[in-house]
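What you see is the complex with one protein chain gone and the rest in place.
For reference, chains read A and B in written order, and residue numbers begin at 1 within each chain.
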Amino acid sequence: MAALIYILCALTSGACTVLLLRRYWHSRVRMLFWSALAFLAFALSNVLLFIDLIVLPQWDLTILRSLATSSGILLLLYGLIITTTKP
Amino acid sequence: MSVIQVNIALTGANIMGFLIAGLFFFRFWRLTHERLFAMFTLAFCVMALERVALLAMGSNHEFTPYVYFLRLAAYGLILVGIIDKNRGPQR
Partner (left out) sequence: MDGLAAILESAAGRRLVIGMPPQEFLHRDLVLFIAEYIRSVEQLEVLILTSAAVPTEWSIEAVYETVKTNRASIAQRLKDLTSSGLLVEVAGDPVCYRFQPRTERQRQLVADLANAYKRASVRVIETIYSPATASLREFARAFRLKPDQPDK
């Protein structure tokens, strides 16, 4: 059941990635590109969560997961900031 | 630094990052009145809350697996936002 939660989280963030990339392909608005990458990183962190707790419980992937999340956050914040500020 | 300390530092940074992202989406919601942005705001706040709960409990607490329900709730909010976006009058 826990596995289901992790998979759903990974799928939802993956879906956001796909939707944002699809829209970016049409409209070329940069913010979408960075947001899409961010959600990809979040999806990765959820996949790593699944691997960490279900597939490879003997290893500790916590730091790797946190790094994936941090990358996602940095990518997202970058996209949000360049959207709302003028160079 | 031990592994635990590194993880706590990273988690703290992530909590801050989620809250800032939530603030951006909150601002976008106020600007555009687009409900989707409200859902993203809530989702990122819940993600921050989840990380706080994980920090508070530590990895070996008996309730730790239940904290991930919060993460599910956060993504659930995003899904609700997407469904809401595609139903009903277009806004």
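Here is the rule we use: a contact is a pair of C-beta atoms (placed from the backbone, for glycine too) under 8 Å apart; a residue touches a chain by one contact, two chains touch by 3 or more.
This one's a predicted model, so the numbers in the text were calculated from it and none came from an experiment.
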Contact set of the excluded chain (shown chains only): A, B
Candidates A:13, A:35 or A:66 - the one touching the absent chain: A:35
Touch residues of chain A, complete complex, unshown partner: 19-20, 22-24, 27, 29-32, 35, 82-86
Where the unshown chain meets chain B, residue by residue: 28, 30-32, 34, 36-37, 81-82, 85-86, 90-91
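The rule we apply is simple: only the chains that are shown with their structure count from here on.
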Geometric centre distance via CA averages, chain B-chain A, whole Å: 12
Sites on chain B touched by chain A in the complex: 3, 6-7, 10-11, 13-14, 17-18, 20-21, 24, 59, 65, 68-69, 71-72, 75-76, 78-79, 82
Parts of chain A lying in touch with chain B, wherever the complex brings them together: 2, 5-6, 8-9, 12-13, 15-16, 19, 46, 49, 60, 62-63, 66-67, 69-70, 73-74, 76-77, 80, 84
